[in-house]
Each structure stands twice: as structure tokens, then as C-alpha cells.
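First, the structure itself, so that you have it in front of you.
The chains shown are only part of the set, and none of them has been moved.
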Amino acid sequence: MDLIGKRDAGELIDARRRAKGMSWTELAEAAGLPVVWLTSAVLGAHPAPAAVAATLRELLDLDEPLVEALIRQPYRTIDPELLADPTIYRFQELIQVYGPALKALIHEEFGDGIMSAINCSIDLRRGAHPGGDRVVLTIDGKFLPYDWAASEGEG
Amino acid sequence: MDLIGKRDAGELIDARRRAKGMSWTELAEAAGLPVVWLTSAVLGAHPAPAAVAATLRELLDLDEPLVEALIRQPYRTIDPELLADPTIYRFQELIQVYGPALKALIHEEFGDGIMSAINCSIDLRRGAHPGGDRVVLTIDGKFLPYDWAASEGEG
């Protein structure tokens, strides 16, 4: 009667993907979706729409409990231990070093508010440089101004 | 005989900047430097080269202790309380939600390694969209592969 957790399901689908010899990029193309989104969804950070789950089931021969897990609404949390993985930690370090400057510049350019992490897309690609190839990460989030609005008919 | 800390100095220089009516962008242009870098340096995350410090002294009429603080080598740390500021927290949340996917894609594209947070530049600009303007953040860091190298003459 047990349910398989979304993270455990993500690890198993990932293993199936490797066994099939498909890259994340190929999987995303097959599903017609941005690769950062698709990878996040498989690893448990998004609920997959039924059509996406069906595509993945077919491509990767997934059992029903894995499909069910893909579709299920997630808690978007992370085991804090993972944040110390060196590849992930460098992003943390960038926030530590540049966070106050980015905040100052967002306020200068847009006023009081935030860059949305909900209405947001992320792209990761290879950049060229004589000193060695580079990771180019583009985060593109809607600016949301602080706005004291209320529903119609409210205070 | 006391030294002024780099963060306190940053707040004071920022206040002087506002009093002078100069934007961060104008300051960066005057110094001929990228705005994210310049803002970070003023707020205490980088040691300013002497020439940059001299330019800022002139533009903002800074006293010597502030100039000295600008030049001093920092500890690049942050008061953890600041990471919960909503504008900064959204970056944290993006790592929480997308960190595992970005790690998987870096390894798929580049192999085992990291995106450097040291050899790295950041750009923040306004993006257009019918639903409202967007913050576009580009992080561009050198890929560093895990490499078990040793100095010449070492084991």
C-alpha cells in the first residue's frame, strides 16, 4: 500500500535513463520541453503533467508507481546535506558573495520588489573562452514589485 | 586606532553615493568597471584595487578610513540573517528547487566538475515580456574538471 517518494522515484527513473543510454537533453527533446525543467521534474521538483508522464513512461518503460510519483504534487524541499555538494555549493557561495549587490541593483533598476522564483525559467549552456569552456547559466524571472493589493470587495 | 569594518564602510559609502545622487550604474561607468563587480566591491565583497579606490574617493569625497577599508582584503562572508531577505531568498529557493537538476546537467555536458565561483562573472539586466518586465541574471563561470594534478617534483 506504500507510495514511492518523488526523490526515490527520481533516482530510479534516472537509473533507467542511464541504462537506456538517453541523455537528459535527448529526453527533454523527446518530450518537447526545456531540459532544466524536465530534469527538475524527473528528479522530483515539479509535478509532471499527465502527457509528459506518459511520454516518459513510454520512453523509459516506467512502472505505474513511478508514473504516479512523477505526476504527484511535490514538496519542493532539499536534503540540506546536498547543498554542500561542491557542484551545488558554488551557487550558494555566489549568493553569499554577490547577494547584497544583486539586491541593490534589482532595487536600483526596478524599485522595491523581487525577482520571482515561480514565474522563472533557467537555461544552462556551454560558453567558449580561450582559457577553457564555461558554464553559462541564465536565470530569467519576472520582477514582482511590492504591491499592497486586495481582492475586490476586501478592505 | 580602530579600523572600520568593510561592511560598515560599505554602508557609509552607499549612503554617500545616495546623497550624491549617483546610481550604482553611474559609479561603475565612472570607474570603468562592470556594475555587479563594482557594487560588490563597495559593499565589501572584494578588495578594490588602489586605482579604483582612488576614483571612488574622488567621486564620493571619501575619508581615508573608508578608502583603506575599500582596499583591504575581505573575508567574503555574509550575516546569515540577510539570506532570508525576500529579494535574496529567491536565489536560495532557486538552488533548493533546481540545484540537483543543474548539477546533473553540468555533469552531462562537461563531465565531473564544477562551475567556478572564482573565475566567474555576473550580469543583471532588464528583460522585456508582455506579462511584465523581467530580471535576467547571467552567471558565467569557468568549468573546472576534477583533476588530480600535483606540482612538478611532487609525488
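Order as written gives the chain letters A and B; numbering starts at 1 within each chain.
Convention: a residue touches a chain if its C-beta (ideal position, glycine included) is under 8 Å from a C-beta of that chain, and two chains touch if they have at least 3 such contacts.
What you see is a predicted model, and the numbers here were worked out from it, not measured in a lab.
Here 2 copies are displayed; the structure file describes the full homo-oligomeric complex as 10 copies.
Just so we're on the same page, only the chains that are shown with their structure count from here on.
Rounded to whole angstrom units, the spacing between the C-alpha centres of chain A and chain B is 24.
By the touch criterion given at the top, residues 14, 23-25, 35-36, 39-40, 43, 45, 76-78, 82-83, 85-88, 90-110, 113-117, 119-120, 122, 124, 126-127, 129, 131-143 of chain B touch chain A in their complex.
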